[in-house]
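All protein chains but one are shown at their positions in the complex.
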Amino acid sequence: MFYLTPRKEISLFFTISIPVISILLTIIFGFFIFSVLGFEPGKALYHFFISPLSRLDKIADLFVKACPLMIIGTGLVFCFRANIWNIGAEGQLIMGAVFAGGLALSFSETQSVWLLPSMAIFSFIGGALWALLPALLKIKLRTNEILVTLMLTYVASLFLDWLVRGPWRSPTSFGFPLTQYYPDVGLISKIYFPGIGNISQLHWGVLIAILICLLCWFAMEKTVFGFKIKLIGDSPQALRFSGFNESKTTITLFIISGGLAGLAGMIEVSANIGQLQPNISFGYGFTAIIVAFLARLNPAAVIISGLLIALIEVGGDSAQIALAIPKVVTGVFKGILLFFLLAGETLTKFEIGFNYHQKSSLND
Amino acid sequence: MIDALVLTILMTSVPLILAATGELVVERSGVLNLGLEGMMLMGAVSAFALTYVSGSLLVGLLAGIMSGCLTAAIFGFFVLGLATNQVATGLALTIFGTGLSGLIGSDFVGKAIEGLPTVFPETLSNMPFIGVFFALDAIAYLSIFISFLVWIFLFKSKYGLILRACGISHNSAHSLGYKVLTVRWCSILFGGMMAGLAGAYLPLMLTPHWSEGMTSGRGWIALALVVFASWMPSRIVYGAILFGAITIMQLAGQARGWTIPPQFLSSLPYIATIFVLVLISSKGTAKYLAPSDLTRPFISSK
Partner (left out) sequence: MTTKPVLLESREISKSFGSFLANDSINFDILEGEIHGLLGENGAGKSTFVKMVYGLLEPSNGTFYWNGKKIIIGRPQEARNFGIGMVFQHFTLFPTLTVIENIQLSLNDNFATHELRDTINKKSAEFGITVDPDIYIRDLSVGEQQRVEILRCLLQNPKLLIMDEPTSVLTPQESEQLFSVLKKLSETGCSILFISHKLKEIKKITQRATILRRGCVVSTVETADVSTEQLAKMMVGSNPQIVKPKTAKKSSAILVRISGLNRPADNPFATALDNISLNVKAGEIIGIAGIAGNGQSELMEVLSGEWRSTETIDIFDVLGTDIRNYSPHKRRLLGIGFLPEERHGHSAVINMKLTENTLLTNHNNPVIQKNNIVKNENLEKLTTNIIDKYDVRTPFQNPQASSLSGGNLQKFVVGREIIKKPRVLFVAQPTWGVDIGATKFIRNALIDLANDGCGIIVISQDLEELFELADNICVLFRGKLSESKPLQELSSQKIGMLMGGEDLHSESKGH
């Protein structure tokens, strides 16, 4: 059996190499799994990891897929850094989309350019409100945020389901659970490159996502606020000693992460779907948890980790089309990757030994 | 008609009882395993595959239990051996289990097997009113029995007391000389076996075929159920029947054109769980119900 001894110095080598090693190990595992399943592993891995990078339009798709992951992931980085376990980003995403959708559908005839920014603000508020309930319960009653945020996710998803099947269903949807299309001013347009035109589905939301990540990185690394986040996660006692208010900081973090998830929901709908439907997210809220860990809780690194996870998702599609490998294999990859990352987290903090009879603690 | 409805409700609640009872033991020892959904799916696909291949329901059942246990062992290796974060590890397990079960099961989609037989002869189950209680399969009865056994174990035996003690304060338990990690390993493996059995029940009994993600959120409901039952085994049985009834009601309601939106009924288990969580964390004796060292990793110093 293992025993763990805390490290004195968090190893820089591990900090950098753990994401890399985790990805390599996951690929090796993938090789193994494909062999067992009777697929040609080399070919399968090619379709998974190389093919989505082989053409410009495919790379653009990667960015589109990564867009919500980046926005949610960077918000989650804030929470996880602060040791707050908001795992209900999926629900906050849905509520953001619902709030924005409500606005777009109530002004379905408008031509105003202000609709889109208003929708963005509304989506942020929607997601933030959905995160505010667990936040208040946590600081007022010390209710465990893990279960509350998780449960609220299902409530949000059912709420959306009810809206699009009931009051918000479009009269022209032939009974399908779909709302009306948003007005054009409520949609996010594709990026037009002079001389090239559009590249696949690449839209302005992607740029916003990258900007948000950079902004969050700045907030985290360069401001007193970022310092507060790290403090609350590392040592709430030092936070109080420093003179900050723990409850206020906690609430702010829930609002930011919830709001960003909501914004991601709005962008996803306005850029790719154009109307509300029962499924607007493909587990982005959960996948973003892996994105945050893969980035080792650094908002700037979320850009890269978001793209990497998007690669697994898009690679899953391409492998399914080319080799008929079931899409679910992406879940296996994501799960294994998260396992390795978490084990790596332990490696950075503890020295791991195997001697069972070592008694080595001053205060047990 | 009523009989059929009651029968469906009871059968819907069986996997919930099994999975939640297993998770209850795990949480009582101080570990939160959010990977229920993943373990159940692994149990379901293994049970279906082996039943299909071997033609034996017993082999299928055992395979379901074993694979649930193995999946839980992965979880145990990380959260106990490496003291990783229990929440993130549990989510990883669900993502992993959902994916792997889909992968294993891809060859079995669309195939059918013979479900579990009922235990009692038809003359009994055809009796008016009480007949429905004789119309179930062996696992359904077993699930009630296990929940009873777990209650006896937890509250009437020394080992159960030690297990609860580890969940309340692992440092105190350690100071008294108990092996906290060993206790937690046993609970996690038991929880995995129960989740595997719960998963196996789905393709073997409820819907005799395999489909990807066929647990459709039952793992999360079971997780909610543990809180809803405030960590008491008997309340899990009532709660499961209640949650099962809500699920079936909305289906039945839809067919009869009820005005209550079915989504509202579906969300009731989740809302009820949040309500119970709030109740537990607010003042009064309720707040003492949750194991106080839940999700805290124990770093062995020996």
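All chains are identified by letter, namely A and B, in their written order; residue positions are counted from 1 within each chain.
Going forward, a contact is a pair of C-beta atoms (placed from the backbone, for glycine too) under 8 Å apart; a residue touches a chain by one contact, two chains touch by 3 or more.
This is a predicted model, so every value here is computed, not measured.
Novice: From the list A:Ser189, A:Gln237 or A:Asn279, pick the residue that touches the absent chain.
Specialist: Hidden-chain contact among the options goes to A:Gln237.
Novice: One chain isn't shown here. Among B:Asn126, B:Ser175 or B:Gln254, which residue touches it?
Specialist: B:Ser175
Novice: Going by the touch rule given at the top, which residues of chain B touch the chain that is not shown?
Specialist: So the residues of chain B touching the unseen chain are 158, 161-162, 164-165, 168-169, 171-173, 175-178, 288-289, 292.
Novice: In the full complex, which residues of chain A touch the absent chain?
Specialist: Residues touching the hidden chain, for chain A, are 8-10, 222-225, 227, 230-231, 234-235, 237-238, 240-245, 357, 359-362, 364.
Basically, only the chains that are shown with their structure count from here on.
Novice: Enumerate the contact residues on chain A facing chain B in the complex.
Specialist: Per the stated touch rule, the residues are 1-4, 33, 37, 85, 87, 137, 141-144, 146-148, 150-152, 154-155, 158-159, 161-162, 165-166, 286, 289-290, 293, 326-336, 338-339, 342-343, 345-346, 350, 352, 356-361, 364.
Novice: Under the touch definition given earlier, write down the residues of chain B that touch chain A in their complex.
Specialist: By the definition above, chain B touches chain A via 32, 34, 38, 74, 78, 81-85, 87-89, 91-103, 106, 171, 174-175, 181, 212, 217, 220, 223-224, 227, 261, 263-264, 266-267, 270-271, 273-274, 277-278, 280-282, 290, 295, 299-302.
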